[in-house]
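Every protein chain but one is kept in place in this view of the complex.
By letter and in written order, the chains are A, B and C; residue numbering begins at 1 in each of them.
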Amino acid sequence: MLNKNQIAQRLAKELQDGFYVNLGIGIPTLVANYIPEGISVVLQSENGLLGMGPFPFEGEEDADLINAGKQTITTVPGSSFFDSAMSFGMIRAGKVDLTILGAMEVSETGDIANWKIPGKMVKGMGGAMDLVASAKNIVVAMMHTNPKGESKLLHRCVLPLTGIGCVKKIVSDLAVLDITNEGFKLLERAPGVSVEEIIAKTAGKLIVDGEIPEMQF
Amino acid sequence: MLNKNQIAQRLAKELQDGFYVNLGIGIPTLVANYIPEGISVVLQSENGLLGMGPFPFEGEEDADLINAGKQTITTVPGSSFFDSAMSFGMIRAGKVDLTILGAMEVSETGDIANWKIPGKMVKGMGGAMDLVASAKNIVVAMMHTNPKGESKLLHRCVLPLTGIGCVKKIVSDLAVLDITNEGFKLLERAPGVSVEEIIAKTAGKLIVDGEIPEMQF
Amino acid sequence: MNKVFNNADEALKDIYDGAILLLGGFGLCGIPENCINAIVKKDTKNLTCISNNAGVDDFGIGLMLQKKQVKKMIASYVGENAEFERQLLSGELEVDLIPQGTLATRCMAAGYGMPAIFTPAGVGTEVAIGKEVRIFDNKTYLLEYAFDADFAIVKAWKGDTDGNLIYKATARNFNPLMAMAGKITIAEVEEVVPAGELDPNQIHTPGIYVHRIFEGKNYEKRIEQRTVKKLAD
Partner (left out) sequence: MNKVFNNADEALKDIYDGAILLLGGFGLCGIPENCINAIVKKDTKNLTCISNNAGVDDFGIGLMLQKKQVKKMIASYVGENAEFERQLLSGELEVDLIPQGTLATRCMAAGYGMPAIFTPAGVGTEVAIGKEVRIFDNKTYLLEYAFDADFAIVKAWKGDTDGNLIYKATARNFNPLMAMAGKITIAEVEEVVPAGELDPNQIHTPGIYVHRIFEGKNYEKRIEQRTVKKLAD
């Protein structure tokens, strides 16, 4: 079973040289720590920045320079600032090559729910609905099950949806899966995790085709 | 009968302090020379400038700084440059207080034609269609008749339209007229021009109500 | 025509009960601190606030929520505010949560004289309920209307006496969009300079969109998530 940093590390393998990438809050943010050698990507933050850099050194924080998670950050050379309309404009126009975000539930058809638990939690969708409706390449970082051990990879989502038919791939603590026309397709399993465990913890339709390799980092 | 500069001079009386003004090509451009003392207006050029100034001194022309008539110009303090989408955005949103433009024909209902003579001339509408469709206050500068002496203030326009029901006022070489629900309404006559001449040279419905004063400059 | 005011109280003196306000900022970044404090002091009521976030409990729009000045909140994310959640769950506060890009683009639409725009955000979700749907080139979009707000209240870095504004870094966010979208736009800036001092090539919001400007005082610029690297890292 992967920890959060290992999930981020595996997600980083989805990056390609020259990609513009939007990383959501939580595990996706950690992906920035694992960008492979020799690959250059530009991080987009939907509050109006291309070319997000690492956190600032202590004492160098600038309240006017934050990411979409409201964290103080820095910029890298070649960065640019713009307003929120242009930010979501480039997202809607498909200029962002890869979007990685978290999810509470994903369905076997690629629906995603991550913004609301009726009666319990209403934080709002932020930019997630725009991102999932627009990005051509959406990868979800999530735990395979909830704290009670129930699968979060479902036949259909139970929670209010963020977007429909949009998720292309999932990297969970247990596995890497594609979303195909036939359902979840198991691609890789986490080190030490058996195919049987993944099958048991995936409620939606799961395709297991041939030998499933262990993830490489 | 007014010459072009006098028409411009009369038009300048429509300016109010703090107005943002778009001046079309031809006579309207000359209005900038007659801005009344104590009044400050900001000139918008739809190719992307607020705060247009006078022509540059010889030798100081900048090919990157022109107005919508492609003339070399300067800027005044407080000017700003922007792209054409924002330029027409502010026009559509009604932020420009006054638009003065030329016309080939105007109808008694405020329709305007100024971009095309079928079979003869097709230069294009440029920004005129956007301006007349959006501006809340459109004043036309024009000759009352064509070179053959035929009225250009018509019951209905004959030439292809630029916009419908949009012109609020006309300053011609003979008269100042409002466009009202009942047709052209004569407000002022040019020095030495009789009401009878204006009636004779106005083909559209003309309301002459009481004594018509001579224009003041 | 003078656009320059002495302070927030003067710039906001005609804000009235029941007004619809656009309030700039993302989180606590680039929010109009002086204006918000002035509205709290003035105790204007029944406001509709359109803003990406609702501040935190004791800063930003959170202060207006504490005083129950807000009737309705239109935002994309409100997850940092216990009082907000309380008022929402108790039904005291009307809330319309909308996608962030939709929020931004509905402001832009108002500023650009476009009555409505199409966006795919929210298709197939509860956001789409009751909305007009249209397919272009095999993709489904929602029709979303331009905001119609009484006042836009924004924060910029520098501004000039003609109302031209320049924002700093990610404090830009929604501010230029809201500045374009208000019937009356009030900008508070860190520094007001005479017209002519700002480079016309670098203006983010042309003065035509800004009706009132003043130099704000004592910016706190609170940081919500202070994330740092230690020098040793």
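One rule holds in what follows: a contact is a pair of C-beta atoms (placed from the backbone, for glycine too) under 8 Å apart; a residue touches a chain by one contact, two chains touch by 3 or more.
All of these numbers come straight from a predicted model, not from anything done at the bench.
Peer 1: Mind giving the shown chains that are in contact with the missing chain?
Peer 2: A, B, C
Peer 1: If I consider the whole complex, including the chain that's not displayed, which of A:54, A:89 or A:102 touches that chain?
Peer 2: A:89
Peer 1: Just name the one of B:9, B:99 or B:134 that touches the chain not displayed here.
Peer 2: For the chain that is not drawn, the touching residue is B:134.
Peer 1: Taking the full complex into account, find the residue in C:3, C:106, C:155 or C:168 that is in contact with the omitted chain.
Peer 2: Of the candidates C:3, C:106, C:155 or C:168, C:168 is in touch with the missing chain.
Peer 1: Per the definition of touch given earlier, which of B:71, B:151 or B:180 contacts the omitted chain?
Peer 2: Looking across B:71, B:151 or B:180, the contact with the absent chain belongs to B:71.
Peer 1: Which parts of chain A are in contact with the chain that was left out?
Peer 2: Residues of chain A in contact with the hidden chain: 17-18, 20, 40, 42, 44, 50-51, 75-82, 85-86, 88-96, 134.
Peer 1: Just the residue numbers, please: which parts of chain C touch the chain that's not shown?
Peer 2: Residues in contact with the chain left out: 105, 112-120, 136-137, 139, 141, 145, 166-169, 200-202.
Peer 1: What is the set of chain B residues that contact the non-displayed chain in the whole complex?
Peer 2: Residues 45-49, 54-73, 75, 81-85, 87-89, 91-92, 111, 122-130, 133-134, 160-165 of chain B touch the chain absent from view.
Methods note: only the chains that are shown with their structure count from here on.
Peer 1: Show which chains lie in contact with chain A and also with chain C.
Peer 2: For chain A paired with chain C, there are no chains in contact with each.
Peer 1: Report the chain ID whose CA centroid sits closest to the centroid of the full protein CA set.
Peer 2: C
Peer 1: Measuring between mean CA coordinates, which chain is farthest from chain B?
Peer 2: So the farthest one, by centre of C-alpha atoms, is A.
Peer 1: Could you grab the centroid distance between chain A and chain C? Build each centroid from C-alpha atoms only and quote it in angstrom.
Peer 2: Inter-chain centre distance comes to 28 Å.
Peer 1: Whole-Å distance, chain A centre to chain B centre, using C-alpha means?
Peer 2: 56
Peer 1: Where in chain A do residues touch at least two different other chains?
Peer 2: In chain A, nothing touches at least two other chains.
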